[in-house]
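Mind having a look at this structure? Questions to follow.
Complex shown without one protein chain; remaining protein chains in place.
Entry: subunit A
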Amino acid sequence: MTARIGVVTFPGSLDDRDTQRAIRLAGAEPVALWHKDKDLKQVDAVVLPGGFSYGDYLRAGAISRFSPVMETVIEQAKAGLPVLGICNGFQVLTEAHLLPGGMLGNDHLHFICRDQKLRVENAGTAWTGDYRQDQEIHIPLKNMDGRYVADEYTLDKLEAEGRVVFRYLDFNPNGSLRDIAGITNEAGNVVGLMPHPEHAVEPLIGTGRTDGLPFFTSILKKLVNA
């Protein structure tokens, strides 16, 4: 048996097909979900992919957060459904208050696309079990509004509870506070990050690394062994 992992397409989602491919390469079954449809088709986990949903108008993720599909995602995430938000998906998760903090424009004011070095700071979430604690990985990053911010209290709390999942290493590409690249919720089922693991799953494509594949094998193992 395998797991069924849903990938939501919002208007303006860009990496939805790439994410489906990554899920397939990991051995799970991707299921396309549509933003206007509340039905999650009984998937075992959901990925909110990268892109510019609603053109990032108003604020990245601010409009998608009110999509019909998000009502169900929010409800089920609170009940334990594993949810991964990549880039724009991360922005949607903070807008939906499934994750704390928010994203501002990059401090250098430019879009940035690079192969980014990260450290896995929490290998205990639903999406990071196949990494080693403190493993250093390279994952492509590409964003305009990637500067993670939160108040000091929240940041301290995230750190104290081990909820910073990924940290930028060597170079902070967007001015994120405390070099935070990704975080999780209290339960560890909801993870959001700015870099794009779905772009690092095949040796020939993109940067040629496969450091992103464990995201998808992690969740698969967790679901299949559950």
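Operating definition for what follows: a residue touches a chain if its C-beta (ideal position, glycine included) is under 8 Å from a C-beta of that chain, and two chains touch if they have at least 3 such contacts; residues count from 1.
Everything below uses one rule, namely that contacts and distances are computed from a predicted model.
For the omitted chain of this complex, the UniProt record lists the protein as "Phosphoribosylformylglycinamidine synthase subunit PurL", which is one of "ABC transporter ATP-binding protein", "Multiple sugar transport system permease protein", "Phosphoribosylformylglycinamidine synthase subunit PurL" or "Acetyl-CoA acyltransferase". In the full complex, subunit A touches the omitted chain through residues 11-12, 14-15, 17-18, 21-22, 50-52, 54-57, 108, 110-114, 140, 142, 144, 196, 198-199, 201-202, 204-207.
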